[in-house]
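The complex is shown incomplete by one protein chain, all other protein chains being positioned as in the whole.
After this line comes subunit A, so read on.
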Amino acid sequence: MSAQADEGSPFSLLPEEGRQHFRLLELPPDLLELIVSEPSTSLHFKSGPKSSKAGLNSDAVICTPNKTYNIRQVNTSNSVYICQPTSHNDDDDDENPQPGLQAIAQSSWTLELSSTASPSAVPYLKAALPTYSSTGTYQSNELRASKQQIFDDTPLSQAECEAAWKDLACFEVESDPKGCFLPTASAKVQVWRAILESATAAGVDFGGNQLSLKQVEMVIDRSDEDWPDELGRAMLASVCDHEGMIDQGRGVRAVGLDLLAVEGTRGMHVSELLKKWKDALPEKWRAAAKVEALPRSEYTLSDDRKTITLAGVGSGVAAAAAESKSTLGAKRKWHERFRESKKTAK
């Protein structure tokens, strides 16, 4: 084949100063499908607050309304040019501009996307929100960020943030003080007990089917409450399913975990937990109060399953680390004790 250096379309490069800035982003099949078939779906680049806390990701992510993708930057040593058509004029032929291709940008890296393993916004909300305690004390909140501002600062999708907000019974107060708060476990237990007492007194049947949040809200007596309405509502919402119906499973789990968080950070007797747990539940829910009803990652059992302890920071990984850490300490102490006795033996 003879060299046809004159054949083909002119190819040129814009000098670096004139180049545009593009990023190349790989699209996994589900995201591609979403963009092409539902272009009005909102997509956002998000990143979390800079933090060295375990479980908090400060890298950038891309979020659809309900899914989060981690972003990984992959470099290449190749020259990747982004080109567009252009009309070239041969030096002496202004009459017939030839269509050509021009490189207007160069990218030496591509962004790859991967799905997050088991995304939860819980650690981010716990790190970001000031607490409200059972004594009615609001932790100081200089930032006064709104719920949406807090979500914007969390590297997870809106749906994932909402789910964690609901699970934690977070609430937002308009004034005095203004802002978003995370109730402590004690506060939640206190509020729940009051709601239960009031609802039961009003004849609400928790064992019946299809009991809605609204139905309960309507009958409970608020006059003795020391806490904001928003917290009461958030507490009820935390035991509801996504349709606003009271869910026994969620309720049993939430009350058990909160009781464990209040009294079990250094371990408590399982029998003690079960007793308090049943006391804090509607009669028809009590049979479901069992250790097995709690998420496995939230607790550790010891002493022949007679003692239960709240997992470190509420995550299984931290619990395992805490466990091994305490064992190490025990070993060291044993050696020290042995050394001591050896000395005195002389």
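Just so we're on the same page, a contact is a pair of C-beta atoms (placed from the backbone, for glycine too) under 8 Å apart; a residue touches a chain by one contact, two chains touch by 3 or more; residues count from 1.
Operating definition for what follows: contacts and distances are computed from a predicted model.
Participant: Which of the following names does UniProt give to the chain that is not shown: "Fibronectin type-III domain-containing protein", "Chromosome transmission fidelity protein 8", "Dynactin subunit 6" or "Protein YIF1"?
Facilitator: "Chromosome transmission fidelity protein 8"
Participant: To test your reading of the contact rule: which positions on subunit A touch the chain that is missing from view?
Facilitator: Here the touching residues of subunit A are 1-15, 18, 20-28, 32, 35-36, 39-49, 62-63, 77-89, 91, 98-103, 110, 152-153.
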